[in-house]
Structures are given as C-alpha cells and as structure tokens.
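Questions regarding the structure given below will be posed in turn.
One protein chain is absent from this view; the other protein chains keep their places.
Naming follows writing order (A and B), and every chain is counted from residue 1.
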Amino acid sequence: MIPTAFRYRRAGSVAEALALLREGGPGAKLLAGGHSLIPMMKQRLAEPELLIDIGGLLELCGVHAVGDAIEVGATTTHADLAASALLRERAPILAEAAAEIGDAQVRNRGTIGGSLAHADPGADLPAVLIALDAAISITGADGSRTVPAADFFRDILTVDLEDGEILTDVSFRPVRSAAYAKLPQRASRFALAGVAVALEMEDGVCRAARVAVTGAASHAQRLPAVESALVGARLPEGAAAACEGAGDALDFVNADLHGSEEYRRAMVAVMARRAVESAAARG
Amino acid sequence: MSETVPITVRVNGRERTAAVAPRLLLVHFLRESLNLTGTHVGCDTSQCGACTVLLDGRSVKSCTVFAVQADGEEVQTIEGLAAGDDLHPLQDGFWEEHGLQCGYCTPGMIMSALNLLRENPSPDDARIREGISGNICRCTGYQHIVNAIRNAAERMAPA
Partner (left out) sequence: MTSANAPLLPKLIGERVKRREDPRLIRGLATYVDDLKLPGMLHLAFRRADIAHGVIRRIDVSAAAAMEGVELALTGAELAEHLGPMPIGTPFPAPDHYSVAVDRVRYVGEPVAVVAAADRYLARDAADAIEVEYDELPAVVDPEAAMADGSATLHEGFARNVAVGGYQGGTGVNAETAQAEDDSAMDAAFAEADVVISQCMLNQRLAPNAMEPRGVVARYEAGSDYLTIWSATQNPHILRTLAAGMLGLGEHQVRAIAPEVGGGFGCKINIYGEEYAAAALSRLTGAPVKWIEDRTEAFLATTHGRDILGDVEIAAKRDGTILALRAQLLADIGAYEVLLTALIPTLTGMMMNGVYRIPVVRHELTEVFTNKTPTDAYRGAGRPEGLYFVERAVDMLARELDMDPAELRRRNFIPAAEFPFPTQSGLVYDSGDYEAALDTALAAADWESLKAERDAARAEGRIVGVGMAFYVEVCGLGPSSVVPTGGWEHSGVTIERGGKVTATTGASPHGQGNETTFAQMLADHFSVPIGDIAILHGDTGVVKQGIGTFGSRSQAVGGAALMLAAGRAGDKMKRFAAALMADHEASPDDLVFESGRIQVAGAPEVSRSFAEVADFAYVPVPLPAGLEPGLSEEAFFEPENNTYPFGCHISMVEIDRDTGEPRLLRLIAVDDCGNVINPLIVEGQVHGGLAQGIGQAMFEEVVYDEDGQPLTASFMDYVMPRAADLPAFELERTVTPTPVNPLGAKGVGEAGTIGSSPCVVNAAVDALAPFGVRHVDMPLRPERLWRLIHDRDQNGGQP
C-alpha cells in the first residue's frame, strides 16, 4: 500500500511549523511520529498535500517537573514516557499506560501529541490525561491557549484543534494513586475498553475521583456517575459497587466483530473496577 | 508531482545520499535504492514487524517511516549486524536454536530483539515474548525464537 504524493518540509521550530501551516492551508498536515498518519496515508484514507515534520522538534520533547506540575512535550515518544523515572515516581499511570501502547516499535515512534491530536477512539492516552485533569497547550497564529483534557476530545477523530494550530504540551498535577486498565482488541492492541482513574484517598476512603473511559465510545470522556459513586466509598472494597453499570451511562458505544455494544459497556465496568482497585492500592 | 528531497542517511555505518520522493517509505529506500533487501515487507498496516530496522538505535517499522524522516539519522539493518564473517550473537542464537524456518520474519525479529536486549540485557521469557510482540512469525510458534534470544542474551552477557 502506497501513499499518494505530497510535499515535505521539516520544521526547525514551532514558529516555523506555524508559518508552514499557514502557507500550506487546508492541505497541510503536521507529521509527528507518523504512526497514525502514515498508516492512513498508505491506505489512502488521508491524502495531505504538504507534510510538516515536527517529529524532531527538541523544544517540544521531554518530561519535566515545572513547579508542582509535570509538563510533557508533544513530541515525547511513548517509549520515553514509559521509561521516564519522573513519571514512574510521581505519575506512574502515564508511564504504565504508555508502556501498554501497541508494541516496542510503535512506542519508539509514536508521540503523545500525535496520539491526543489524532484521537483514535481506541487510543489509551486520552483517557489517562482526562483522569489526570491535564491542561493541553495549543499554539496558533493568534497565540496560545490551554484546554482541559476533558473538553479537548469532541468526537471520533475530532478534537478542539483548528487548522493551523499545534498542540505543544500537556501539563498536570501528578497523582500517584491513579491507574489505567485496558482490554486490548486482540489484533490491533488498541483499547476495546480502557478506563483511567485518579483518586484522592484518605484512610482507605475515596475523597475525590476522576474517571475517564476510552475505546468503548466515539472519543475519550469522563464517567461522572462513577466519579460520584466513588466519593466516600471505602476502597478497594467498594470498587465493584461504585463501578457497576459504569458503561451504561455512555450514549454512544462502538460495536464491531471484536465486541458488541453490550459487551463493551460491560467491559467498561470491569476495567473501571480494575483501575479503581489498582489506584486505591497505591493510595 | 515529482518533487524530490535530498537526504543523507548513515546506513550500517556508511553515509548514503540520495534525492527521494517524499512519499518513498524508508523500507523501499533501503530495499530499492540501496539494495538492502534483507529488510522485508509483510503487511501494510504496521503490524507485522518484518520491516524492523534500528533508527538512531531504536527499533522502528521502516514501512511506517518516510525516508525523508530519516534524513540526518543513523539506520542499522540486518545486513549491518555481522562484522565480516563474525555473526552477531543474535544471529548465532537464531542459528543455534533453530529460531527460523522460512526466514522471512527473521531480520525484523532479530532487529527487535536487539532493541529489547539494549533495554533489558537479561530478559526472562515473558519479557522476551512481550519484547517481540510487534513482530509476527507464522512458521515457528515463537518458542525457538524465544530460545534464540535467551541464548544470545547469555552470549552477550559480560563474562
């Protein structure tokens, strides 16, 4: 399978990438790790006229502690997330979820920014960043803005990102008592249902919870009913009760040969319970 | 559209310069332009790993990288693994343990194993199986491949 022809420019800076995006107009697309875009181009499901390569932009790469937050640059690869000592220590959920993405080769190329911007319904990181209540920073011709992760994902492959904008980084307050549980689709390894949970625990009782689901629906989103059921619950004992029916609240659920709607809804509850149990065990 | 882009890639230690169409995949650059046909293509959706090479020391699927993205970088392919007649320990391991049958997946498997052993020089069997899960082999049932990688890890361990 072979992509259609396009022009290629490598951006040396975010500013240059923005300028190239402006010049290229609607036919221009950013290329980061290429592990969502190139497969689509090979199947001729995407036919951009101009690719602007930001994969090598060091200014967008890396995991840093900034004050009491952690900032992750858009071109940080999944492998770098998985290997980050800082994340392992302070926000293990992100390192662990990254380590479950695809396979070693995919993790060596794919980037967090690409994963969020592409917003595959089965992508893992969107749920994790919603659970971490991350802020997503975006730069465009008119300057920069930040969007809470929970508002960023809009629909299937659709996010709050305009033509000409670049996702530059994400930042969040690290939470240790957070975990991600995923049921992989057996062929592609994307999430059939994945749930990320971040808890605030006090003496075995949940004080606050953020829960997000991916895989089952058109896009990653919060599960408010589970969040409120968790608050005040003794964990892990109360996990099952709080997560029961977790998937039923979704208005739209995907269905294909790997899982019917009914199955996926049920799996959301199972993954939610598992994630809550793991998160509580940390907390 | 026939725009070409000049690129320079260090392949197996040798600097290679070419003008390539942006859409040329790295795997085709290696196979067609450089005649390094040990890197194979087994799928078109980035799943099988037959095309695995090292790009700047990390395993990547060269069917999912444009040659232009490798400009200025270092690529290692299966052909660059042996030093003259001296096989790399992974090659010896695959030979010794019968880690291949038709051999089609083998170069990619070996390059993935190289990435794995770089990260984890003495993996247990479960780690080995996870480490090669981006590579599909239809012939071996993987068991001899796991043995081969374990065998190589032992050879590569500092005495």
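In the analysis below, a residue touches a chain if its C-beta (ideal position, glycine included) is under 8 Å from a C-beta of that chain, and two chains touch if they have at least 3 such contacts.
The shown structure was predicted, so the numbers you read here are calculated from the model rather than taken from an experiment.
Peer 1: For the chain not shown, which residue from B:I78, B:L117 or B:A153 touches it across the whole complex?
Peer 2: B:I78
Peer 1: Taking the full complex into account, find the residue in A:E23, A:D155 or A:D256 that is in contact with the omitted chain.
Peer 2: A:D256
Peer 1: Among B:I7, B:C48 or B:A153, choose the residue that contacts the chain missing from this document, as touch is defined above.
Peer 2: Checking each option in B:I7, B:C48 or B:A153, the one touching the absent chain turns out to be B:C48.
Peer 1: Spell out, residue by residue, where the missing chain touches chain A.
Peer 2: 1-2, 4-5, 43-44, 183, 186-188, 256-260, 263, 266-267, 270, 274
Peer 1: Take the complete complex as the reference. Which residues in chain B touch the chain that isn't displayed?
Peer 2: Listed in rising order, the touching residues are 21, 23-24, 31-32, 35-45, 47-48, 50, 77-79, 81-82, 87, 91, 94-96, 98, 100-107, 110, 125-126, 128-130, 132-133, 135-146.
Keep this in mind: only the chains that are shown with their structure count from here on.
Peer 1: For chain A and chain B, what's the span in angstrom between their mean Cα positions?
Peer 2: 28
Peer 1: Would you mind writing out the residues of chain B in touch with chain A in their complex?
Peer 2: Interface residues on the chain B side: 1-3, 5, 21-23, 25, 44-47, 49, 52, 55, 58-61, 63-66, 68-69, 71, 112, 115-116, 131, 133-135.
Peer 1: Enumerate the contact residues on chain A facing chain B in the complex.
Peer 2: Against chain B, chain A makes touches at 1-8, 10, 31, 34-35, 38-39, 41-43, 51, 53, 55, 79, 102-106, 108-109, 187-188.
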